[in-house]
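Complex shown without one protein chain; remaining protein chains in place.
Let's turn to subunit A:
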Amino acid sequence: MVYITSWDDFVERSVQLFRADPEKTRYVMKYRHSDGKLVLKVTDDKECIKFKTDQAQDAKKMEKLNNIFFTLMSRGPDADISEVGGKEQMEAQAPKKGRGRKQ
């Protein structure tokens, strides 16, 4: 088990892990509100990579990774994910502006 410190490395390695063995790989998110901690884990039961954070900005990055995994898992490991992250985020942000919610 390895905690990876770089987010981009984590994304790249987790997608690699999934594509190597789609049927066995799972992606787990653990959130602990009382400690304000978020841990992401991707494993195929042979290799396990983890990423932990307490930063709100990483939760936004996680949204992108969620989209990648939803797409890969429901459409199959050969699905194109090159545009998933950016596109989905754009779509998610647009309606928010409409409702007048600003952060």
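Just so we're on the same page, a contact is a pair of C-beta atoms (placed from the backbone, for glycine too) under 8 Å apart; a residue touches a chain by one contact, two chains touch by 3 or more; residues count from 1.
We take it that contacts and distances are computed from a predicted model.
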Query raised in the report: According to its UniProt entry, is the unseen chain "Ubiquitin-like protein ATG12", "Elongator complex protein 5", "Signal recognition particle 14 kDa protein" or "DNA replication complex GINS protein PSF3"?
Result: "Signal recognition particle 14 kDa protein"
Report summary line: Residues on subunit A facing the left-out chain by the touch rule are 18, 22-23, 25-36, 38, 53-59, 62-63, 66-67, 69-77, 88, 91-92
